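Heads up, one of the protein chains got dropped from this complex, but the rest are sitting where they should.
After this line comes subunit A, so read on.
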Amino acid sequence: MSVTALKDPPREARRSGSADVVRLKPAAARPSRWPGYAKSVAATVIPPLVVVLLLGLLWEILCSGAGATLPPPSRIWADSKDLILDPFFVAGPQDIGLGLRVLVSLQRVAVGFGLAAVVGVLMGAVIGQSVWAMRGLDPLFQMLRTVPPLAWLPLALAAFRDSNPSAIFVIFITAIWPIIINTAVGIRNIPQDYRNVALVLRLNPIEFFWKIMLPSAAPYIFTGLRIGIGLSWLAIVAAEMLTGGVGIGFFIWDAWNSSRLPDIIVALAYIGVVGFVLDRLVAGVGSIATRGTQAS
C-alpha cells in the first residue's frame, strides 16, 4: 500500500540533455538570466504542459471527423465556455457553477471522511493493540473493504431514508477500511523500545495514545488517510449520480440525460483536479505532521 511512488516527479530529468562532461568551469561563472527557482519551476511545469497540448491536438484530430461520437476540445470550449470560465455563477437553485457543485460534494466528503478518520484511527488503535481483536476482526475487514462503495447505497438509503446522510455514509464506509487497517499495522509496528520507555515511565493508556502511539504510527496513519480520501472522492461522485442533489456527480448524470457531452468532460476535469488537490493536501499535512517521526 505504499504511496511513495506518487511523490515528486523526476526533477532531474532536464540534466540528462546538458553536456556536463565537457564543461569544466563551474556553471556559476556564466551570468545567469534565470534565477534558480524559476528554472526549476519551468522544468516541472513545461513538460506536463507540452504533453497536455499534444494530447489535446491528437484529441482534436481524432474527434473532428464526421462520424465522431465524442466532442473535440474546440466544441467543448464553444459549448461549455461559461462552465469553464465562471465556476461560481448562480442562475437558479439547480443551475449553479461547477465550483459551487464541487463545494457541495466536498462538504459531504468532509463530513464522511472526517468521521471515518476519527473512528478509523480509534478502531485501528484498539485493533493494533490487541492480538485477539486483530485476529477476530481482520478477516471481516479484509472482506468488507472489497465491497464496492455503491453496494452500500441501497442499505444506507433504507436505513437513513434520506439521500444526504446516505451519501455521507457511503463516504464513511468507503474511507474507513484503509484507515483502520493502516493504523492497526502502524500500531503493531511501534518498536518495543518505545513501549518499554512507556512502561518504565508508567504512561497511562491516554498518555500512551497521544505521546507514543499517534506519533509513532503517524506515517502509517497518513498512508491510510491518503488512500481513504482518494476512495472518498471516487465514491461521492458515484453516490451523487444515484442520490441526486446539486453535487458534481449528479451534474454529470443530469448532463448525460440532456445529452450535454461537453459539460460532462468539463466536469471530469474538475473532478480530476479536485481529487489531485485533495491527495496533495493530505500528503502535505502528513509530511508536516510526521516530520521527525522516523527513527535514525
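By definition in this document, a contact is a pair of C-beta atoms (placed from the backbone, for glycine too) under 8 Å apart; a residue touches a chain by one contact, two chains touch by 3 or more; residues count from 1.
Everything below uses one rule, namely that contacts and distances are computed from a predicted model.
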{"item": "Chain not displayed: protein name in its UniProt record (\"SoxAX cytochrome complex subunit A\", \"ABC transporter ATP-binding protein\", \"Na(+)/H(+) antiporter subunit C\" or \"Probable peptidoglycan glycosyltransferase FtsW\")", "value": "\"ABC transporter ATP-binding protein\""}
{"item": "Sole contact to the chain not displayed, among A:I212, A:I229 or A:I264", "value": "A:I212"}
{"item": "Chain not shown: contacting residue from A:W59, A:W77, A:F160 or A:Y194", "value": "A:Y194"}
{"item": "Positions on subunit A where the hidden chain makes contact", "value": "193-194, 196-197, 199-203, 207, 211-212, 215-216, 218, 292-296"}
